[in-house]
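Below are the structure tokens for one structure; questions will follow.
Omission of a single protein chain aside, the complex is shown with its protein chains in their original locations.
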Amino acid sequence: MVRVAVVGYGYWGPNLARNFVQADGADLVTVCDWQVDRLSAARLAYPWIQVTADYADVVADSAIDVVAIATPAATHYELAMFALRAGKHVLVEKPMALSGADAQNMAEEAERHERVLMVDHTFVYTSAVRKLRELVIDGSLGKLYCYDSVRVNLGLFQHDVNVLWDLAVHDVAIMDYVLGVQPIGVSAVGIAHITGQHEDLVYLTLFFEGGLLGHAHVSWLSPVKLRRTFLCGSQRMVLYDDLELSDPIKVYDRGVVVGSCDKNRHESLVHYRLGDMWAPRLDRTEALRSEIEHLLACIEDGEEPVSGPDAGARVVLVLEAAAQSMEKQGKLVKL
Amino acid sequence: MVRVAVVGYGYWGPNLARNFVQADGADLVTVCDWQVDRLSAARLAYPWIQVTADYADVVADSAIDVVAIATPAATHYELAMFALRAGKHVLVEKPMALSGADAQNMAEEAERHERVLMVDHTFVYTSAVRKLRELVIDGSLGKLYCYDSVRVNLGLFQHDVNVLWDLAVHDVAIMDYVLGVQPIGVSAVGIAHITGQHEDLVYLTLFFEGGLLGHAHVSWLSPVKLRRTFLCGSQRMVLYDDLELSDPIKVYDRGVVVGSCDKNRHESLVHYRLGDMWAPRLDRTEALRSEIEHLLACIEDGEEPVSGPDAGARVVLVLEAAAQSMEKQGKLVKL
Amino acid sequence: MVRVAVVGYGYWGPNLARNFVQADGADLVTVCDWQVDRLSAARLAYPWIQVTADYADVVADSAIDVVAIATPAATHYELAMFALRAGKHVLVEKPMALSGADAQNMAEEAERHERVLMVDHTFVYTSAVRKLRELVIDGSLGKLYCYDSVRVNLGLFQHDVNVLWDLAVHDVAIMDYVLGVQPIGVSAVGIAHITGQHEDLVYLTLFFEGGLLGHAHVSWLSPVKLRRTFLCGSQRMVLYDDLELSDPIKVYDRGVVVGSCDKNRHESLVHYRLGDMWAPRLDRTEALRSEIEHLLACIEDGEEPVSGPDAGARVVLVLEAAAQSMEKQGKLVKL
Partner (left out) sequence: MVRVAVVGYGYWGPNLARNFVQADGADLVTVCDWQVDRLSAARLAYPWIQVTADYADVVADSAIDVVAIATPAATHYELAMFALRAGKHVLVEKPMALSGADAQNMAEEAERHERVLMVDHTFVYTSAVRKLRELVIDGSLGKLYCYDSVRVNLGLFQHDVNVLWDLAVHDVAIMDYVLGVQPIGVSAVGIAHITGQHEDLVYLTLFFEGGLLGHAHVSWLSPVKLRRTFLCGSQRMVLYDDLELSDPIKVYDRGVVVGSCDKNRHESLVHYRLGDMWAPRLDRTEALRSEIEHLLACIEDGEEPVSGPDAGARVVLVLEAAAQSMEKQGKLVKL
């Protein structure tokens, strides 16, 4: 039985707690948060657990195998390092850290202590994103042309990070998992519209070898919530709408074909091809559930984490570069 | 009666011709195109008109008051200058020209001959875009935060210009008309995925004073056609979906408010406000019809063209800067 | 060359005229309407044609092979009979007639004179409805369970017929073509909300052997326009949204399966099956164009009309029965 402590019981922590409680092979033993009202909430939900406001208790408790960290991003590094040094396995909220150097240290610390360090890139455990990866790997899409994502809604403004680290992190993690190639350059522009606040609107562009372009429009300033990702290849195109209950993924057998030159017509050379559309059935397992089952398998059977320290660090490096580019109004930052 | 020649009878020319035929106060007298089959098509539709493959005939014909140019972009400058010098009024397809210098010359030439030079920025004559401008001017939106547009579909690839000059030109023209301020910088990234073709995917960013950001995602590589524009202000937000038959414009009485600091909650300082949504009724007059009525009023009553040489030149200058930025992978180009 | 007269140049007539003009093998020679302004409109569009306000001219003109009747429903019978007796082929607007007896006479008259009599059931010539029929015939849907249609919009109120004869006629014609079986009973309820007007809202139910149920909700009183048809079978289900530009037809590999009895669970015996969704690519030929090509083939090559007098009469009989049921507030009328 893997014994778990959930640290941070704000927005995301309760989801972690619930899934650990439901998972076979895991025991939720402790919830840690510095706010008393949250601890009472945890107790109301799971009366048998211990609660503490002191993170040191968690780290010191030899009965705890895994520390699941769902605190503000700025605290991830210290809390994770502390737990790793104490020989705990760690599941840390995205982003893994706020700098590539920190991410690197965390990766090394985990290796040194031979502990599992997993980053909670929840989306890569959804059946939809897994399907995207599958379509890329099996060549259904052909040569990849672009990844375009719109991830916008109204608020909530984070007080510790901007919308890049809050929302774009999802797209960077998804691209890292789905595209299977690393970006060679990053460009980002963003604006903070509310005085004294972080950027609430960011356009992020990732450059890859061979003309593949990745783009994410993330914002806290949209009247409607949108979660639309579009993946375009030479053979097929995919729309992934995370808010569509039935059939979130639509595969379009459409594309452009280079035809014979016909200078007489306004549209020359290139014509397009229209085929069927297909929406594969997806299983509905909660992503977090699959992720936690995977975490347990990594701990007990030595599986390799899909969203391990390397993936986590790659994502942080991209975001770090994006932050630099943003300060220079979109200047390309090479990776 | 204003006598009109339509030059170029490919994709757009027939729309111009039809609207001139239907307009009170205008006579379609000539259609000019270098392709014989198009001339026959014109004749079949309007048996009473003259047709010619020689543009010189049009310019030489003293019975013609207005030359409406719907030819490939690269030819706009020469054809328009030729007509203006001959004392014709000119309606020219967007983009007005392919360089700011050319656009400038055209503007001066029109002034020199005291002729009306209008650029066919069709969208600024739609009731939807007029409503957007109205909402900006009357302050309904409050301080402007961002303009975001997605204008994508599958093909048609143009053989003379890239998607920037083909599609983004619409957004630049709309921003020029609606926002009422000029950009101070431009950044654009784009890719040509089909060998030997122009860019088929472009992300364009316009920087304005005071943190207003404009962005357009234009592409010929989308499996579905999208025409969505989002205008966000401090007081209200607007979604404009040009493909939605009923209620293309939705005004959301939503926004963010700066609340009292509450360090205990994950979302700090800023909260959001949800109010009603409202879709104003729009009249359904065809934009081109309104535009042509306006053209006639400019010619006969000396009205100032809404999309005159200045607007046309401003749009070209932005696109020119965008093209430069695109060559430098998104480097900011100051205006 | 088949020479055609279009009779009635109001809402639908111009579409007929345009398609006859564009069709190979047909000549539009005459347009007939009792309203002078419509005749001028026809002339403006097709200056070479003859126009007349006197239907007798059309019937008397030996140069005319086909009379295409697009007049109010109440006039179809007399106009068609007059033309058939004069040896013309006839294309008549839906509904073919307002009584089964009239429809029967028309059928016999056409047979007597060995002339083609085709009813303009436009929808059965759309690629979407053809695909529906295909899916039924090839067994993809399994045993048919139900046909459900919503065909509503705001106005236009017809002054000669109610919404049953104006809109439900489409669904009855589509069912006649797609389901391949005849209803054994009809029930309909309807209301006229505007004093002195015809029913503007009707719910029509068709009963078939073996538990197949057909239903159409037709109305002139909807704020939004809907054209949604749902066809459900034991193996698959189809949604057909005629207003969806891309992918109007979606085939769902879903259904219910009878499982082992499990009295302990609230849902017993029956479980459901979720599979992929698939949207076949449809060609975009205008339905009326295909229909007119088919008409010409019937006249010249003796093809059997898909929407011939029998289909037309069957549709009228169902509507007639529905009208009777409506008078009795939905009492079942056997066929």
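Which chain is which? They are A, B and C, in the order written, and residues in each are numbered from 1.
One rule holds in what follows: a residue touches a chain if its C-beta (ideal position, glycine included) is under 8 Å from a C-beta of that chain, and two chains touch if they have at least 3 such contacts.
Note that this is a predicted model, so its numbers are computed, not measured.
Only one residue in the set A:R85, A:K225 or A:R273 touches the chain that does not appear here, and it is A:K225. Across C:A192, C:L282, C:A297 or C:L335, the residue that sits in touch with the chain not pictured is C:A192.
The residue from C:S99, C:Q158 or C:Q182 that touches the chain not shown here is C:Q158. Those residues of chain B that touch the chain absent from the view are 246-247, 253, 274-281.
Taking the complete complex into account, residues 10-11, 35, 72, 145-146, 148, 150, 154-159, 185, 187, 189, 191-197, 200-201, 203, 205, 207, 211, 213, 215, 217, 219-224, 230, 232, 234, 237, 239, 250, 252, 254, 256, 258, 263-264, 266-272, 274, 277, 328-332 of chain C touch the chain not shown. Residues of chain A in contact with the chain left out of this view: 47-48, 223-225, 243, 245-246.
Everything that follows uses one rule, which is that only the chains that are shown with their structure count from here on.
Chain A and chain C have centres, each the mean of its CA atoms, that are 52 Å apart.
The centroid of the Cα atoms in chain A and the matching centroid in chain B are 38 Å apart.
Multi-chain contact residues of chain A, defined as those touching 2 or more other chains: 274, 277.
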